[in-house]
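These notes concern the structure reproduced below.
Complex shown without one protein chain; remaining protein chains in place.
Moving on to chain A:
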Amino acid sequence: MFSQPLDSETIAAISTPPGSGGIGIIRISGPRALAILQLIFVPRDSSCRYKSHLLYYGRICDPIDQHIMDEVLAVFMAAPRTYTREDVVEIHCHGNFLVLQSILELILQHDVRLAEAGEFTKRAYLNGRMDLTQAEAVIDVLAAKTRKGLDLAVQQLAGALYERVDAIRRVLVEIRALVEVAIDFPDEDIEIVDYGHLADRLRTEVLAPLDILLRHADQGRIFREGVSVVIMGLPNVGKSSLLNTLLQEERALVTEIPGTTRDTIEEYVDIRGVPVRLVDTAGIRHGAEEVEEMGIRRAHEQMARADLVLFMVDLNRELSEADRELYAAVSHKPVVLVANKNDVVDGAGPNLSEFTCTGRSLVRISARTQQGIEELKHAIFTAVTGGREQWQEEACAPNVRHRQALVRARAAAELALDGVSVQQTSDLLAIDLQECLNQLDEIVGVTTTEDVLDVIFEQFCLGK
């Protein structure tokens, strides 16, 4: 569908430049701004009344799973004393792109649209914030956007994403034509397609390719937004040493004393182009004192959310029950086994076959001498990207906006399929099919009634 600039839609975007800075700001503008803030922000002062233009301290928390995403400062500014003259919320987060991105995605899940380039400024202008000279500047931005949009469209014409989405769109146009021909030409001597056929096509030619595209979106996201890798293991197996080695700096305090790391430590490293959020955790042991116990609890929380667990053992120790217990706790996650202290081991070390028998890769390293670190990086890369799997298709990895459209298209296609299965009447079915088309149109351009009619007249001999 057409974007509706005059709509009272609420929009959001990351307003600070890309790349890591000290802080990053997400801006939300529109009538739902405050409601969104109240939904995802947990102020430390629970009696907080969101007075306009006051900064509040608190945390961003996913209202669904209560997962805490960042500590932030948030401000609500009531219209009209704001940049856009609408209600505006700004969330000042830690300046990490991954954090910003995931908070933005959380916001976009709640009936908020991603702002287009220059849209805050455009709204500011339309709402009477700026004078005429500034208006010219806005027009320049918009006109430039048209030109850039054209370039992009041309690039995408050759691109795999356009082709794939367009293929799905064409199938939907055909399905709609089948539904419409039965509606608009009831007295014709034509074979009316049965619902079983429609269901098959929806499943195999719409939903399945949408799923593949969404999977690519997730894979593309690994490169754009990174993955979370958590180092876990018993105390003193060398987790912090590994963190330091991968970071190539002394970030975590390393001692011979088990349980030195009391809390989780997070840092970002680039592994072969993939931004990795590396989390060092407190060693897991029973009978730890209270502070350490809290660290252990947080280690488990981190593990639950990790894309990959590096499970570390010490080659100089036999496997203990504690190792096995901890391994059992992480074994449902993707795991790379890391056997540390290879430089000082006598012989082959303990038998690790009980951990590797499930086909998991094992890398022997020495965090101290950097032996095996390249192999480990390769193992991490392979584990998070699925190895060779289709990275040449990076060109068709959809961006956030595309992904949103695909998710909505998928939901509409599901509704249509439900409608088919309960024998919903064709006029109602057409509403869901059209909604699905509208979402794909967000990516590949507008489908008109003529497109549907063209298919009808090509395929059917009609007219009395």
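The rule is simple: contacts are C-beta pairs under 8 Å (C-beta built on N, C-alpha and C of every residue); 3 or more make two chains touch, one makes a residue touch a chain; residues count from 1.
What we mean here is this: contacts and distances are computed from a predicted model.
Missing chain, UniProt protein name: "tRNA uridine 5-carboxymethylaminomethyl modification enzyme MnmG", from among "PilN domain-containing protein", "Ascorbate-specific PTS system EIIA component", "tRNA uridine 5-carboxymethylaminomethyl modification enzyme MnmG" or "SoxAX cytochrome complex subunit A".
Checked against the full complex, the candidates A:Asp187, A:Glu289, A:Glu321 or A:Asp346 give a single residue touching the omitted chain, namely A:Asp187. The omitted chain makes contact with just one of the residues A:Tyr56, A:Phe97 or A:Tyr125: A:Tyr125. Where chain A meets the chain that is not shown, the touching residues are 2-7, 122, 125-128, 132, 135-136, 138-140, 142-143, 145-146, 149, 176, 180, 182-189, 422, 425-428, 430-431, 434, 448-449, 452-453, 457, 461-464.
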